[in-house]
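Heads up, one of the protein chains got dropped from this complex, but the rest are sitting where they should.
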Amino acid sequence: MLLLDWLYVGVFAVVGLGMAALPLAIVWALAPRAPYPQKRLTYESGVVPFGQAWAQFNVRYYLFGLVFVIFDVEVIYLYPWAIVFQRLGKFAFVEMLIFLVILLLGLAYAWRKGALEWA
Amino acid sequence: MNWGLEIAKAVGLAVVMFTFLAVVGAMFGVLLERKIGGWIQSRLGPKHVGPQGLLQTIADTVKLLQKEHITPRAADVAIFNTAPLIVAVAGLMDWIVIPFGPTLIVRDLNIGVLFFAAMASLTVVGILAGGFASNNKYSLLGGLRSASQMISYELPMAAAFIAVAMQAGTLSTVGIVNAQAQRGWFVLWQFPAFVIFLIAATAEVNRVPFDLPEAESELVAGYFSEYTGMRFALFQLGEYAEMFGMAAMATTLFLGGWRGPLLPPIIWFLLKMYLIVFFLMWMRWTYPRLRLDHLLNLSWKLLLPAGLIWILITGFVITFF
Amino acid sequence: MGELAVFIILSAITLVSAVVVVTSGNIVRSALSLVPTFLGVTGFYILLQAEFVAGIQVLIYAGAITVLILFVIMLTEGGTGLRVRQINEQVPMSILASAALALLLISVFIRAPWPTAKEALPQYTASGIGEALLTNLVLVFEVTSLVLLVALMGAIIIARRER
Partner (left out) sequence: MQVGLTHYLVLSALLFCLGLYAMLSRRNAVAILMGIELMLNAANINLVAFNKYVAPTALNGQVFALVVITLAACEAGVGLALVMAAYRNLETVHVDEINIMKW
């Protein structure tokens, strides 16, 4: 049964890629191809592009990515707990309470240390 | 277990599902958006092509099919072409777990809701790839900003999923809808989770008031400023498929899926889904656009703590009552 | 018969994209080809009846860690460092070392008589993992949250400029 479920997922992925690529193939076949240098310049609201494409170095993107990874990983333990905690009784809830309090501490730390500030 | 028959059935179902999504989701969705937008601003939406402008999006698609593909100079061609594919396929794969009726579901995965969240997180990779491959400063920055917005709103969405899974006791979407049959719709029991999910879903799909990365007043056109013709349409297809997917998931998780007194299940499901799609489109014309740091603060400092605390409250109520 | 075919397809996807990750000159291309590697490994988890681990693998690896790696690549090199040489001068030595390790491992794995159990794994393991985590593996559960907290604090201290 499990293999059958995910067979559908695999087939959906392959057919999805095929059907998404189909219009691209049609365009590749039908559309005109007349590239001349000016047309292929990158669009910078009309101004002639200068310098390379390089984001000015700023660590805030990384900090948001980091806090996201840590809390996304915390979600791993919330999903199985959410399914079984009704059957397990009170101690499961207390265990998760400790788990969540520790992680809210992490969020408070990130908040106070300015990791969540965008400026 | 005849694998050949199963594969043939799967391919047939996939083709049917994707054409339904491409036609109803993207084409009709775009037209619906322009019509509703027009109606809200007391003007008429597209009217000239076909009766009441119904064929407008089909005309757009035919036009897109023969527009030229312009690849920017020194762009990474391989990634430049696969990025829209990733976004489109991730948007379309959400629909495997969405139940239109008691048996009208592609496959009722045992980890349905988790699969939906995983597919939503794959879109971020496609957006970053598209942003970087266009070799354009603005699309690179637009890709980074849009990706940081989407990952920030994935966590409150996951918190809403967990709160619903706690009350339903299962991750599979059909199980959640059946759980709502006995206990009443989760929009009543889990109203904060419903509000968090709607806000997070609007931000996940980059719709106003959260569409800052690709707004006109901002960085040119965000991560797809270098995409022309059909590749741009693929990005739009992925976004509209995901918007309808979010609306369908909100119906499944909170509004009792296909359950309803008289009408057949699928009519109820589509009715509720279009209600939420109308709400998402209505929000587009009524709310001003949030600045990026307000938008991120809203997610990290309000939605996520509220979601976690709501999980604790639900857990407390369920274990002790 | 079908399972072997799926196994071969999945291992082809995983190993080919892993080779691209390892040998590609363009750092962004090698970061993006991490995604098919992780999705191939997800396929193996499904074959091994670990559905929940497969879902988590897609959510965390293909969705969060790859995004973080792409963020860092774009913030540290962006468009400048791409033409720079990516491999150092230890290439022949490292090919030799990793090929020798591979041969050694494979020869051991093929010859060793692995004890295979008779019982079968339950089809859906998500609730089983939940019970295992919350009943007899509670210490693992709580210590992991401490590890997450410490990792978060450490990474923030390292990455942020001291104002």
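As written, the chain order gives the labels A, B and C, with residue 1 at the start of each chain.
The working rule: a residue touches a chain if its C-beta (ideal position, glycine included) is under 8 Å from a C-beta of that chain, and two chains touch if they have at least 3 such contacts.
Everything quoted here is computed from the prediction, not taken from an experiment.
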| item | value |
| --- | --- |
| Touching partners, among the displayed chains, of the absent chain | A, C |
| Touching residues (missing chain, whole complex) on chain C | 1, 3-4, 7, 11, 14-15, 18-19, 21-22, 27, 30-31, 34, 37-38, 41, 44-45, 47-50, 52-53, 56-57, 60-61, 64-65, 68-69, 72-73, 75-77, 81, 84-88, 90-91, 93-95, 97-99, 101-102, 105-106, 109-110, 114-117, 119-121, 125, 128-129, 132-133, 137, 140, 144, 147-148, 151-152, 154-156, 158-159, 161 |
| Touching residues on chain A - with respect to the absent chain | 57, 59, 62, 66, 69-70, 72-73, 76-77 |
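Everything that follows uses one rule, which is that only the chains that are shown with their structure count from here on.
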| item | value |
| --- | --- |
| Pair sharing more residue contacts (C-beta pairs) when A-B is set against B-C | A-B |
| Cα-centroid distance, chain A relative to chain B, in whole angstrom | 14 |
| Distance between the centres, which are taken as Cα means, of chain C and chain B, whole angstrom | 28 |
| Shared-contact residues (touching 2 or more other chains) in chain A | 2, 6, 53-55, 61, 65, 67-68, 72, 75, 79, 82-83, 85, 92, 103 |
| Multi-chain contact residues (two or more partners), chain B | 3, 109-111, 114-115, 121, 135, 140, 144, 151, 154, 171 |
| Chain A residues within the chain C interface of the complex | 1-3, 6, 10, 52-55, 57-59, 61-63, 65-70, 72-77, 79-85, 87-88, 91-92, 95, 98-99, 102-103, 105-106, 109-110, 113-115 |
| Residue ranges of chain B touching chain C (in the complex, touch as defined) | 3, 76, 78-79, 86, 109-111, 114-115, 117-119, 121-122, 124-125, 128-129, 132-133, 135, 140, 144, 147, 151, 154, 171 |
| Parts of chain A lying in touch with chain B, wherever the complex brings them together | 2, 4-9, 11-13, 15-17, 19-21, 23-24, 26-28, 30-35, 37, 39-45, 49, 51, 53-55, 61, 64-65, 67-68, 71-72, 75, 78-79, 82-83, 85-86, 89-90, 92-93, 96-97, 100, 103-104, 107, 111, 116-119 |
